[in-house]
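First the structure, then my questions, so here it is.
Selected chains only, in their assembly positions.
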Amino acid sequence: MPRIIKKRSKKVGLPPGTPVYIGEKKAEKVRITIIDYDEAQFQEKEAKTIEECFPFEDKPTVTWINVDGIHQIDIIEKIGRHFNLHSLLLEDIVNTGQRPKTEDFEDYIFVVLKMLYYDEKDNEIKAEQVSIIFGSNFVISFQESERDVFNPIRERIRNGKGRIRKMGTDYLGYSLMDAIVDNYFIILEKLGEKIDDTEEELFANPTPETLQEIHKSKKEMMFLRKSVWPSREVVSVLERGESSLIRESTGIYFRDVYDHTIQIIDTIETFRDMLSGMLDIYLSSVSNKMNEVMKVLTIIATIFIPLTFIAGIYGMNFRYMLEVGWRWGYFAVLCVMLIIGIGMVIHFRKKKWL
Amino acid sequence: MPRIIKKRSKKVGLPPGTPVYIGEKKAEKVRITIIDYDEAQFQEKEAKTIEECFPFEDKPTVTWINVDGIHQIDIIEKIGRHFNLHSLLLEDIVNTGQRPKTEDFEDYIFVVLKMLYYDEKDNEIKAEQVSIIFGSNFVISFQESERDVFNPIRERIRNGKGRIRKMGTDYLGYSLMDAIVDNYFIILEKLGEKIDDTEEELFANPTPETLQEIHKSKKEMMFLRKSVWPSREVVSVLERGESSLIRESTGIYFRDVYDHTIQIIDTIETFRDMLSGMLDIYLSSVSNKMNEVMKVLTIIATIFIPLTFIAGIYGMNFRYMLEVGWRWGYFAVLCVMLIIGIGMVIHFRKKKWL
Amino acid sequence: MPRIIKKRSKKVGLPPGTPVYIGEKKAEKVRITIIDYDEAQFQEKEAKTIEECFPFEDKPTVTWINVDGIHQIDIIEKIGRHFNLHSLLLEDIVNTGQRPKTEDFEDYIFVVLKMLYYDEKDNEIKAEQVSIIFGSNFVISFQESERDVFNPIRERIRNGKGRIRKMGTDYLGYSLMDAIVDNYFIILEKLGEKIDDTEEELFANPTPETLQEIHKSKKEMMFLRKSVWPSREVVSVLERGESSLIRESTGIYFRDVYDHTIQIIDTIETFRDMLSGMLDIYLSSVSNKMNEVMKVLTIIATIFIPLTFIAGIYGMNFRYMLEVGWRWGYFAVLCVMLIIGIGMVIHFRKKKWL
């Protein structure tokens, strides 16, 4: 699981609005792709420099600029200058510890969301920050690295499937957010399966590893929660449609995304409840096991300690012990021991310990 | 218990508004029934194709189209085209992982609810999604499979009992929702009895199975909660009566359903409280049992270990042990042992361990 | 404690507004009393049939019809027809599983509350449903059976004590609700004493029965909560005084009842907190006890097992054991044992185990 809190100490003391990249250092080049379309035409290209994107702005078509990689501050700053973006916004794009949020700067809307993915290598959920800016005829999206979550949207634009080519930037913005939120379901499904496995293990053969699994899942839920809860608010603000950039007919789509975030939050809460129930089960299974161990000890001790005592008596070296001289003394004592032993076993049977 | 989260991965990446059935594959044919009535007349028929339903739309009478089975996408799409329904709505009908919700599209109101039933075979609660659309002169309801929860309503329409024949589509819509919500009470009664049984068992003879029962009931409550909580909101939206499709005189009926959902939620919360109280009882009964086991062990060990020690002393082979040669030595030692033993028993009686 | 959920299955499938009595079957006749008064005059009679009540309606005086017993549906229905009451209201009167609620039907206000009483025979709290309808010149109250909680009000009307004879139906309605809410305090006092007793027991001598007491009290609190929480809302709605049936000067009295319900809820929550604190105490007292038991076992075992071992050594039959032949060997070994024993005791004293 990624750290709950990102290193922000690098930023402290700098003037507000200074974009500082706080993630890991990366060597890869930033990749910029441009998709420009309206109902009739479609153009796609990969830009070498960010300046290639700027001419598209003057066209009435929808221009989608996607930037994969935010570790090159100068690119972000150039975009900021060209599109006249607020400096705090630039800071937020680059500060990957940002909480999901939306901000309405009359000319454009700024949205920050978390994209979750399952890192198979580290076997844990990770989050990347996605920032989306959409104005009247452009959408700019920033990702920390290249991921394929937006590919189906690209495909739909290319093929003109669905209504995406007929709609404006608000619908494209919605599509990007929808792709991110839909992705949460995949993560939840994966986690749900893991939790189900852990639960089965819990009832079949609980070990300290099971406890660790539960604890890990709990932490993953906390992490998910931190990413998804504020998303709800983000979508809710857009859904209420107070911005002139969001057409009324697009409102219902945002409402749909809103419903999805609610559903995800519901599921996370249910998982949390399940996990805390599983912890209780684990604790009581530990107690139950101890009970079993104690019973074995008690049964053995209770049967043999008195018998050993009897044997001890006849092991004493007193000169005047009549029984010792008797012909059937040994046999009698063995019988007494047998009777006591059987009696004890019956007693434990009755108590349901055996 | 059904899985908390449904497979949605099939849907990811598709354009919004694409209806994709995510449930199990089914072979049965979809069954369509039409009931058409007003105060004076009544007509009921089973449609072979969905097209048979469309003529009824032009009549001023109330037309209720009930579709049992949503796994044939083409039927849903035909209805959608004919009644001019929004594509997101069609998607929601078919996506059975949908959260209960209501949506007001001026011309019609769309309601999604969960119908619960007790699957005797799998011995668990299951949920099916019911979608209801009601416009000015038609009501369309979709169920996942054929269930008899709407039968009493059909009966009432046939016989003209109650005021249903005199009222419009809003009252029919209310009746369907009321039938679904009333059904929750039956489920709750069943669960309530199971919880009462478990509680009795808990005090009489708690076993690890009791714990499993508690855990299972807890999970069922989570499942119920997830289905019922959002229903409250759904009914509340309709009860506030902001839609022109709901007449003022019907408002009080929706308020009644609202009261029922609140009551169901109250009961679920009370059950949850009871179950978590039962878990505490279980845990402390495990501790109590261990206490009992420990006491038995301690009593036996505390009585016999010192006695065995005494026997051990007189089992030593020292040549010069006066007591061993005494006439009454053996008898004296036995007496001492008896006194110690009885003393111990008295001591434990005082401590209330015996 | 009464069951959390009442049998509603009888009702499922019936048209809404059908009054169905869901309580136990009763043979007793329903008792109807009429009190008619204004500042100047007063009349009281017991009605044989419900029809005797109807003439009073035309008089400007306040008419209070009290019906003890709701198992005769026909009486309820006659009243409903005569006073022109909504059918859902009639259903609610008879459905004793109803949640406390209030409903404003312009011509009259409908209030459902729970009356609690302590059933000495079953040694548990029980609830009965009381429905109150008050219009401009009549108040109708329904109880499940004859209880004396309204007697002081009758007395006050008879004697003209207080301001009740000078005020209208709203004040009478308030008086009935006040009587019911005041009664909650008596129940809470009783429960409070029981909880105090349990707490004392908990510290003096906790037994599994103490745990059962705590559990029972917790369940009673849940039951109380379910009855009282919604009452707050009921009173709050009336207190806000939006109905024309409640005069402004009566508002302050409803505010007083509201304060009382808040106080009762506060107390219930405090009791719940106390009970969950007591459960923690119980659990740790069980652990403490086990600790004590374990200490006794450990002390005995730790002292005597090594000593027994020493005795065992000199019980071995080796031919060449010098010590065994020594004159003071036996004495020396006994001394060594004594020293070890005393050393152990001192050790345990230091560890504060003794």
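Note that the chains take the letters A, B and C in the order they are written out, and that residue 1 is the start of every chain.
Quick note on the criterion: a contact is a pair of C-beta atoms (placed from the backbone, for glycine too) under 8 Å apart; a residue touches a chain by one contact, two chains touch by 3 or more.
This one's a predicted model, so the numbers in the text were calculated from it and none came from an experiment.
Engineer: If you can see 3 copies, how many does the complete assembly in this structure contain?
Structural biologist: 5
Going forward, only the chains that are shown with their structure count from here on.
Engineer: Leaving every chain except chain B exactly where it is, which of them still form connected groups?
Structural biologist: A | C
Engineer: Just give me the whole-number Å value for how far the CA centre of chain A lies from that of chain C.
Structural biologist: About 42 Å, centre to centre.
Engineer: Averaging over Cα atoms per chain, report the distance between chain B and chain C in Å.
Structural biologist: 26
Engineer: Considering chain C alone, which of its residues make contact with at least two other chains?
Structural biologist: Residue numbers touching two or more other chains: 315.
Engineer: Help me check something: in the complex, which residues belonging to chain A touch chain B?
Structural biologist: Against chain B, the touching part of chain A is residues 151-152, 156, 161-164, 175, 178-179, 182-183, 185-186, 188-189, 192, 196, 203, 252-253, 255-256, 259, 262-263, 266-267, 270-271, 273-274, 277, 280-281, 283-285, 287-288, 290-291, 294-295, 297-298, 301-302, 305-306, 308-309, 312-313, 315-321, 353.
Engineer: So in the complex, the part of chain B that touches chain A is made up of which residues?
Structural biologist: Chain B residues touching chain A: 3-5, 7-9, 11-18, 86, 88, 97-99, 101, 103, 208, 211-212, 215, 218-219, 222, 226, 230, 279, 282-283, 286-287, 289-290, 293-294, 296-297, 300-301, 304-305, 307-308, 311-312, 314-317, 321, 323-330, 333-334.
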